[in-house]
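Yeah, one chain of the complex is gone here, protein chain that is, but the others are all in their spots.
Read from first to last, the chains carry the letters A and B; within each, the first residue is number 1.
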Amino acid sequence: MSQAQKRILMAKTGLDGHWRGPTIVARALRDAGFEVIMIGMANTDDIVSAAVDEDVDLVGLNIGGHIDVAKRAIALVQATRPELPIFAGGTIPPHAAKDLEALGVEVYPPGSQLSDIVDAAERLTGRK
Amino acid sequence: MTEDLPAQISALLARCGEGDRLALARLLSLLEREPAAEGFIRTQLDSTPANSAFVIGFTGAPGAGKSSLINALLPEACQSGAKVAVLAVDPSSPVSGGALLGDRVRMQGHSQGANVFIRSMASRGENGGLTRTTETALRLLAHGGWDQILVETLGIGQVELDIVNLATTVVVVLTPGWGDSFQANKAGLTEVGDVFVINKADKEGLNQTRVDLQDSLSLLTSTIAPVIAETVATTGQGIAELWQTICSHTSAMTDAGLIGQRRSLRQSKLMEKSLLRHLESQLKELLASETGKSVLSDIARGKISLEEAYRKLVAKL
Partner (left out) sequence: MAEKSPPKAAFAASGIELKTFYTESDIPKAHRARMNLAPGDAPYQRGFHPAGYRSKPWRIFQLSGFGKPEDENERIKFLLKNGETGFIMEHDRNTADHCYNVDHPDVVARREDVGLTGAVMQSVRDTAICMDGLPIDTSFGHAGGAVVQHAPFALAAYWTVAKQRGFDLAKIAGTGQSDFNLTYLGCVTKEQIPTQAGLRFNADIIEFCDQYLPRWVPVSIAGYNAADTGLTPDQELGVLFANAVEYLDEIKRRGNIDVRSAAKACGGVSFRASIQIIEEACKMRAARLMWSDLLRQRYDITDPKIANLRIHCVTAGSKMTYQQPLNNIVRGTLMALGAVFGGVQSLGVSGYDEALSIPSEHAHQMSVRIQQIIQEETGIAHVTDPLGGSYYIETLTAQLAEKAWQFFEEIQGQGGYLAALDSGWLHSKASDNQYKEFMDTESGEQKIIGVNCFRDDESPFHVDGFMGTDDAFDVATSRLQDVLRTRHETAAASALKQLEADCKGEVNIMPAMMQAMDAEVTLGEIGNVFRQVYGNWNTPIQT
């Protein structure tokens, strides 16, 4: 358990510009004391290079479509930094949520409590 | 972990020196996170041959387009095959200690390039526009082979100007219409900028802003005269020219042997300013204190002379 500053990468795997959900989550995480590096709509390479160069403690993905797109990013992140936890939110239908959980990704669909997401961030980054 | 810190740092520095990005990233994290790390890093770096790097600082108010400008400059900077690092500093929330670090997103096209390394940092309570460990971070980047380092920092006032001490060339970014309430003189930005960029130059008010800026700059005496550039970062207009201007300035500084000299001069000036600010606030405190208020009221009631009052107050400072 550590009280050190933790850094979270937030990225969107889809190419649609909705920004309401990710903004609220980023703000809540900031208010909980996290440093949130937001890279918006990002390709797999963008996500991985940010995860490496920024040496983040947690990756948060907003997924708005097929998880196949997100899966590529997840696979590369897990190959490059296997210890790095990942959680995801967005329009993720139940069958897709199961697939993601099988990969070790925690899923927070629409309607999830912000406090649950913040708690998850604290747990996954080792702050609590 | 802490007991093995120097060994860990040594191993990471070795890998970093060979170009391992993950090692560099780890070192930057250690530097930020472990109070003891900075000392070990600096000691170990001191004993390795130093890589030189040119540091270009970008400062200016929020919304001026600093990130977009840096994004537009990256291809220019990389053209010669140089390895370019960007250090983007944003303020931490004084309430929660957290931060939203959103500069990187505007540099998206380049983040995966082998020749570009982008790192976001939160100020974590520092007031000068940078972080506590920026100088060491710059040395780490240089050690990792990053020749050119662009540092992005928020700067609108007298306080946020630490970049001056670290950058070879300071670029101040503003936008048209900023001249309407042109506080630059008071803010001290005119005195520290080497290149002034009027970004979003397609907006109304360009001419007036340029004129205001020229007027302000004409009041200064500098060894190398500051230059004004105009850009539209989102279309690329003026970008190539701006990069040339920056490079020219950096060369001129090097040729004239001015880098170290100017840094010392600026540092002493800033020290002067800091001291003056400190004295000002002390004075305000004094006048607001019980002693101060009583002395002032005595003057008003004619109970003591001005000379006596003066001596009383000066003794307190």
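The rule we apply is simple: contacts are C-beta pairs under 8 Å (C-beta built on N, C-alpha and C of every residue); 3 or more make two chains touch, one makes a residue touch a chain.
Since the structure is predicted, the reported quantities are computational estimates derived from the model, not experimental observations.
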item: Contacts of the hidden chain among displayed chains; value: A, B
item: Selected from B:Arg26, B:Arg106 or B:Arg119 as touching the chain missing from the view; value: B:Arg106
item: Touch with the omitted chain, as defined above, among B:Leu217, B:Val232 or B:Val295; value: B:Val232
item: Absent-chain interface as seen on subunit B, which is shown; value: 63, 65, 68, 102, 105-106, 200, 232-236
item: Subunit A residues that touch the omitted chain in the full complex; value: 12-20, 22-24, 27, 38, 40-41, 43-44, 64-66, 68-69, 91, 93-96, 109-111, 113-115
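Here is the rule we go by: only the chains that are shown with their structure count from here on.
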item: Residue numbers on subunit A that touch subunit B, as the complex places them; value: 4-5, 7, 26-27, 29-40, 42, 45-46, 48-50, 52-55, 81
item: Partner subunit A, residues of subunit B touching it in the complex; value: 21-22, 24-26, 28-29, 32-33, 92-93, 95-102, 104-105, 108, 111-112, 117-120, 122, 124
